[in-house]
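So that we are looking at the same thing, I have put the structure below in structure tokens.
Only a single protein chain was left out; the remaining protein chains are all shown in position.
When the chains are written out, they are named A, B and C in that same order, and each has its own residue count from 1.
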Amino acid sequence: MNPPLDVAVIGCGRIGRIHAENLVTRIAGARLVAVADIIEDCARQVAAQYRVPTATGDYHELLADKTIHAVVICSSTDTHSRIIQEAAAAGKHIFCEKPIDYDLARIHAALSAVEKAGVKLQIGFNRRFDPSFARVRELVSGGAIGQPHIIRITSRDPEPPSLEYIKVSGGMFLDMTIHDFDMVRFLSGSEAEEIYAIGDSLIDRSIRDAGDVDTAIVTMRLKSGALATIDNSFKAVYGYDQRIEVFGSKGSASAANQTPDNHMLMDAAGVHRAKPLYFFLERYTEAYVREMRGFVDAVLKNEPPPVTGEAGLQAVVMGLAATLSLKEGRPVKLAEIS
Amino acid sequence: MNPPLDVAVIGCGRIGRIHAENLVTRIAGARLVAVADIIEDCARQVAAQYRVPTATGDYHELLADKTIHAVVICSSTDTHSRIIQEAAAAGKHIFCEKPIDYDLARIHAALSAVEKAGVKLQIGFNRRFDPSFARVRELVSGGAIGQPHIIRITSRDPEPPSLEYIKVSGGMFLDMTIHDFDMVRFLSGSEAEEIYAIGDSLIDRSIRDAGDVDTAIVTMRLKSGALATIDNSFKAVYGYDQRIEVFGSKGSASAANQTPDNHMLMDAAGVHRAKPLYFFLERYTEAYVREMRGFVDAVLKNEPPPVTGEAGLQAVVMGLAATLSLKEGRPVKLAEIS
Amino acid sequence: MNPPLDVAVIGCGRIGRIHAENLVTRIAGARLVAVADIIEDCARQVAAQYRVPTATGDYHELLADKTIHAVVICSSTDTHSRIIQEAAAAGKHIFCEKPIDYDLARIHAALSAVEKAGVKLQIGFNRRFDPSFARVRELVSGGAIGQPHIIRITSRDPEPPSLEYIKVSGGMFLDMTIHDFDMVRFLSGSEAEEIYAIGDSLIDRSIRDAGDVDTAIVTMRLKSGALATIDNSFKAVYGYDQRIEVFGSKGSASAANQTPDNHMLMDAAGVHRAKPLYFFLERYTEAYVREMRGFVDAVLKNEPPPVTGEAGLQAVVMGLAATLSLKEGRPVKLAEIS
Partner (left out) sequence: MNPPLDVAVIGCGRIGRIHAENLVTRIAGARLVAVADIIEDCARQVAAQYRVPTATGDYHELLADKTIHAVVICSSTDTHSRIIQEAAAAGKHIFCEKPIDYDLARIHAALSAVEKAGVKLQIGFNRRFDPSFARVRELVSGGAIGQPHIIRITSRDPEPPSLEYIKVSGGMFLDMTIHDFDMVRFLSGSEAEEIYAIGDSLIDRSIRDAGDVDTAIVTMRLKSGALATIDNSFKAVYGYDQRIEVFGSKGSASAANQTPDNHMLMDAAGVHRAKPLYFFLERYTEAYVREMRGFVDAVLKNEPPPVTGEAGLQAVVMGLAATLSLKEGRPVKLAEIS
């Protein structure tokens, strides 16, 4: 057995805490040795809760610490590309939450730094690690459905983000649909060729005023020839709606929603079951554990990480293409985005 | 109780026989009194099987027969608009298989003739009468899901038509997707505003050579603001795949496939169930009965038929828009089609 | 193709009408030529509705008619064994509703008469022809689940029969559970060895006062070694609950309830689907057609009928054993019943 991987978490918000807890309780091969947050008290609080030896308000201290092997970047999006570059320069392996950035030049700079340093970089596309989605991918890549022809994704949140968030989020396609774009690549094993998007604000007109949409359908042609459709909404009142399907020459593989329990009530009014799990924290609990295990294993075994920097880049390119398509009301080739 | 409605069937191919059998065995208020087919032997055979008094090779005889109240037009598509006009002029109520025609001028001529004659015209969009689809429509129109935001339709045939048929069919969007276009109108209660289509021949390249596609995704904006997506394939190896969903501000109503039985086998390899019913004859058996019952009732009670000529027109307009969109690689407004 | 089988229906109550309608509309090989009912008006009414040439108040006339090949006995239970004997003596093939009788001596007399006359006798255990149940039987007999170990049946009516009916019905086990007893034999391919029954009137105490139970569980050992359990209720408020399972050395085959449609509604309160079909007329529509087709085919092809007189006998023996078990509070061997 390897000695454990000593890991630091940078950014102690909601997602940072999830990774911290998983590293402490569920990832056998790793040890959480330090946490940083720009609000030092947050870092201290997380450190206290999980008995982490080091807490700091300045993540540079952690990068300077030679005993730390890897960092998990959970800070705000605008800091990702910079910290990736600094961490790479410091020789740390890197797990970074999505997106790397919204600016392609900055993404390329980050990826170059990683390549030059020869460190590993994994992007936090957690959904790939959902047991159902992973099983569908496995069936597709194992040939169970033959050649993929149609990829169909439904991805709906239970409630919109705050207007404040919407104003700085980069828009639905870069903030929310980005996960679905990655899923299309993951499921199909192909790059997108051309994207077309329609959308509107049907839930709340103030979302339109904030410059975004809350309901959208994106379709695309892939280089493999397959076609894909994604439908998104900010507000499914029945909970987080996350369904995928890959249809091909020999069949169809799909994944249904996950529920908190498997009960069924039959009464005079009908047959009733549990709603889908509420949101990503509930639905992807296991996926968060598995992605971190995948990262830690990749570092310990010196293997390529399961979600590469290229995946992080391509999903942003797709998001930019969809954003442009919506703006100009026409299909946009990915080659147009640079 | 009314005296029965005396009905004649024109065209004794596959679909004509279904309507003939249903009129004889399942439609209490109607009496099948005559059948016609350009191949007189076909008409005679059907008449013999269902004990129908009159069989002819020339449907004009039936139009001239004053005792016949209504005709069911199941002849080839190119004859529909003409026979509608003749039947209307003869004062017959008309049930006509879809599509009325692929040419808008001929459709308008047929609809004008119907209006002028004051007879009833119902178009054979049988899927509206599928118990599951009808239930979804009922839930939507009853407000169970609030304002519709997204309509999602999967419609896949178990096997492609013959190449000979494909060459004269008008193309996938006018022949196959036309049912889905009607379903979007039926489910949403709204007209389409703009349509975008992508498609390719992924199943069989000779379909491309014949000028058609076998796999497609169509998206559209509706006048109500709702968005819709349809995915089509000519070949789902597991059977006829017919699923719909309407997602709205208060929830989602959907309909799953129908299977020949409800068995479940659990063994060491997995959990197995029956495939969807094979094709439209199996899946829409009940829908064919209900649509004819709807027509007969509308005539007997002098009420508007449940599927109007306008529905027949609009679905063709949508099919033409999708065909143009695919050809030109851009979204097409319905207002462009005239 | 054979000339059609000329059939008469004796008894024009609810079930007689179903068979009459099916014979007229859905059974290609048969012709309904006569109907009888002790209330002659009923017979006339059915004859008028289905254009049947002959109607009579005295079924003996039909037995005397040499042109009639087969009779369908749907009269009251107390007349079954006598009419079977008379029909057999008249050389008619016989379809008889269950049960043959509640008295074993009379059943034996009926079966002897059938055997002596060399006519065919089929008992109306319609559930064997339900597509889902038939599929489970097929899986079991085809070896898909290996050796059967446990048979599990849930069989619940949506509402109790009238108290008047309960008083003369022979009791729950002979009237209702008899179908489940036949199902145990059908699914397992084995005879019962010993039966134990518990029951009570939990729905309505006046059922107890009428000498019956409304809720029961019956368990049994089969000669094959397999074990079986049946649970019954007179009142499932959500509709007719008819589920079976056969569990064996290589897996489990089961059948779920059937619903009027496949819709699903997801809203803020939960996920909702259609209730099971209301009662036997709705659930077993197709099974009634298939059992009659099976009878007509067996006669036309001179093959053994799919449900024999022996099946009719054994189900009654099982019902008597369960009745005795409940009365005496002990397991009863079938060998005790004679």
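One rule holds in what follows: a residue touches a chain if its C-beta (ideal position, glycine included) is under 8 Å from a C-beta of that chain, and two chains touch if they have at least 3 such contacts.
Keep in mind the model is a prediction, meaning the values are calculated, not measured.
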Among C:75, C:169 or C:233, residue touching the chain not depicted: C:233
Listed residues C:105, C:168 or C:198, member touching the removed chain: C:198
Which residue of A:83, A:139 or A:153 touches the chain not shown here: A:139
Residue of A:163, A:264, A:281 or A:335 in touch with the missing chain, whole complex considered: A:264
Interface residues of subunit A (partner: the chain not displayed): 24-26, 131-132, 134-136, 139, 144-145, 250-258, 260-268, 274
Contact set of subunit B toward the excluded chain (per top definition): 236-238, 241, 259, 266-268, 270-276
Subunit C residues that touch the omitted chain in the full complex: 147, 149-150, 152, 154, 156, 196, 198-200, 202-203, 215-217, 219-221, 225-229, 231, 233, 235-238, 241, 247, 249-252, 329-331
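Simple rule for what comes next: only the chains that are shown with their structure count from here on.
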Chain of greatest Cα-centre distance to subunit C: A
Interchain centroid distance [CA atoms averaged], subunit A/subunit B, Å: 42
CA centroid of subunit B to CA centroid of subunit C, Å: 39
Rounded Å distance between subunit A and subunit C, as computed from the means of their C-alpha atoms: 58
Residue numbers of subunit A (touch at least two other chains): 236-238, 241
